[in-house]
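Removed: one protein chain of the complex. Kept in place: all other protein chains.
Letters are used for the chains, namely A and B, taken in the order the chains are written, and counting of residues starts over at 1 for each.
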């Protein structure tokens, strides 16, 4: 990519050489020839910039030997450039060890070693299925997806276009539902499915269970970190972000544009309204409806309230002493009067 | 299954056509011909029931066009019907890619692609081992089990009959035990084993470590959700339920019929007495003995106490103001007297 093309891509103001070729991104203090870096603030400028191009904030005033591109949001611009420079291009290749059902319709460009693909499954073009991935029957996977090694996709799951599943992801395992008999747990049927819409990324070893009777759904553009648990019949909206090790119980609804921290626990049948932001390690009770805004703690409270209560909590020592002082004073007073 | 057979299975009172064939279960509002659904309460009846058969509570009084079966616990009855309609029947088939040690005794009906089975391992009839599963040496797996793709079963593990391991489960990895030397951590031997009794179901990506010297044991009929951690030498009783992302530390004992929520942390050498119910995200200290009843919070308290203390906690603001008011009043009084 020429620097000129980069400036166009990020709609930035270019100062310096426009024709040089950029091939890699790097950290500003380590970047060298043919590399591009970014700084979020002018004061973050390293001493000896050796990058060929630097993305800087609009108010950046210094002169540099390298080309600079001024933009409103340098980090975003840098991410966009990297997105083009590192666009994953699956090699057109099928490992001869892969075991693909005869009636599967596999257009995928890349199929790795020891991949297993079940009957009637359809996989779109541009998609890469890495080594040791197991895909069941009647699955549909769209175009330009990347399924990293050792993922398991159960029967009848639907995955859209441009999705990324990192290693060890399990999609479509049975939900956790039983009915207690007098003497044992009887399994409630887990025969629904999972639908993952377009542009979803799922982190390593995350589990997304199939619906009991209906579906579990992950909305378009949603990003899920590692080791997350998504139970049966959960419905997650568009552009939701979920950090690592969070667990979402059955039938809970997360509306569009929510942001959920790490290690959060969400009870079943809860609802997070669009725009809710949940702090890490928070706990949300079953059935709870959480409005837009920032929430914290277990059970969740608005962040401001959480902070106020915690401040009081830290004052308990003082409360105790004040109560003691009041008692003593009162006793003195009493003596004085009597 | 004929409706008559279903009514017999669930010991319900049948009203309507007894001979129609039912082939699938479904949600009441979506069920159609040859499908059976259930409602837990009469008021949950959807407007236009099109199911061929509906399981309803005993006090259900309306008349419907379809057959109905009245039972005490409709959800349980429905689960039992689904259990018959969807009974997993492993196809009798061995994928030619599977790598099975010559001295393994494998009666399993189904062996998927890229399955590896070690020396002297025994697997019972009716069992299905799905693709990319790795089973070590000297393992014993009973009859009618289902081992989903990409599970790993280390050497010498014992698994009973009718067990289900979902994708990515790891059974028998080394426990986490070290002894600190002056200069490093020396590994304590992790050479015990894991015993999983009959009718156990284990969720995706859950880990059950082998005993250090003795065994880790999971009792019959116990159900474990996804991403659960069970450490070395833990002993879990019969019919225990453990929700997702819970962690149980070494040598802890969970007695029969306990129910443990999600993201619970249990310290080492603790004991949960039979009938203990632990709320999600609770924390149990090492060595703690938890009696039957409902427990909540970190460190766990009886639910009633947890609620009372939390109510006080939310009153801290008021405490503060009351202390302030008392102070002022006392000051006034003091002035008055002096």
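By definition in this document, a contact is a pair of C-beta atoms (placed from the backbone, for glycine too) under 8 Å apart; a residue touches a chain by one contact, two chains touch by 3 or more.
Keep in mind that what you see is a predicted model, and the values were worked out from it rather than measured.
The hidden chain makes contact, of the residues A:1, A:15, A:101 or A:241, with A:241.
If you put the hidden chain back, the residue from B:41, B:93 or B:187 that touches it is B:187. When the missing chain is restored to the complex, the residue among B:37, B:152, B:195 or B:240 that touches it is B:152. Summarising the interface, subunit A meets the missing chain with residues 25-27, 73, 75-76, 78-80, 82-83, 86, 95, 97, 112-114, 130-132, 148-150, 164, 166-168, 199, 201, 203-205, 221, 223, 225-227, 239, 241, 243-245, 262-263, 280-281, 313-314, 316-317, 319-320, 323, 326-327, 330, 333-334, 337. One chain of the complex is left out; on subunit B, the residues touching it are 97, 99, 114, 116, 132, 134, 150, 152, 154, 168, 170, 173-174, 176, 178-181, 184-189, 191, 205, 207, 209, 213-214, 227, 229, 231, 245, 247, 249, 263, 265, 267, 283, 298, 308-309, 312-313, 315-316, 319, 322-323, 326, 329-330, 333, 336-337.
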